[in-house]
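Every protein chain of the complex appears in place save one, which is left out.
And now, subunit A:
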């Protein structure tokens, strides 16, 4: 009798545990540290004593979690733009930054967007940083007439989803994907390419664009997918190695890309390994280890400040504020914030409405640091430059503009 009871109890516990583990799973993803804080940037406090009211620029992106680096790069860029504007003091109000941390997860996108929407002081949002949360939040921003300028959400369909107030200051993944494919087919002269995506909005959008253009270029393509959080990349890495592909493109973010790089190294793959903007971060190198990361190339519609003297003033101001080098999308975050600021300046009123800001952003023509900010009717940026980077001795270095690289070879 006793044993039977025990067996039954065991089965019940096991069943309960599965239910619980499922809950634990979702809570790890959505619960852990997704709290949002309203932080005025360092400068807004110093400028706050001049009797002017305070309005806010929202930032939505992963400020914690596995892919926080990209979000923080943007956040500091926005904070710098706000700090500089407050120092100038030529607006009829002070500006502050309000942060909403979606951890880059689609599930958190709507909640974090609501947090910004409900705060009536928020006049414009820089973000959402990732494509998944943008898909979840775009309609909300649209309904609230709150303008959202993403410095980095590149999934093509976002600007075709009818989000009235969504804009982005980087070329979308159709353009990045096409450029990446042309680069592999024409500059690297790869006759067969293996494309891996991470099953995210971003990864799938990018890989679809790459595969389409590769086929148009007459390249043999093999594809596979590995969800973010995959435990063992070694089988996939072996598959890539035994396919004999001349080039491999990983469409996903760095937290997993780095692990995949490790596995590819161990599998002895010797083709050209490439990835996109989502993996172009020093943390890719940290995760993979210097050895495995060496030689990887990245396509990105973003422009690194790097050592270009044109950006020296930006770099030193950024470093002073963030206590770190500007990274991927720092300039774009800065430009997106300044676009909103320029619009607020144009309206020149202490009580701008969200509707007025959104309308003005659609017609804006602002010379940003990285590019001229001017949007198409769907909200995409009108410039289409895509750059290629490569890891050389552990540092992500700019190789050049794809058009020049493809044309020059």
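Throughout what follows, contacts are C-beta pairs under 8 Å (C-beta built on N, C-alpha and C of every residue); 3 or more make two chains touch, one makes a residue touch a chain; residues count from 1.
Please note the rule applied: contacts and distances are computed from a predicted model.
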Per UniProt record, name of the chain withheld from view ["Branched-chain amino acid ABC transporter permease", "Iron-sulfur cluster assembly scaffold protein IscU", "Carbon monoxide dehydrogenase large chain" or "ATPase AAA"]: "Branched-chain amino acid ABC transporter permease"
Of A:53, A:162, A:268 or A:295, the one touching the omitted chain in the full complex: A:268
Touching the absent chain when the full complex is considered, from A:239, A:345 or A:374: A:239
Touch residues of subunit A, complete complex, unshown partner: 6-7, 9-11, 13-14, 16-17, 20-21, 24-25, 27-28, 31-33, 64-66, 68-69, 199, 223-227, 229-232, 234-236, 238-239, 241-244, 255, 258-259, 262-263, 266, 268-270, 283, 286-287, 289-291, 394
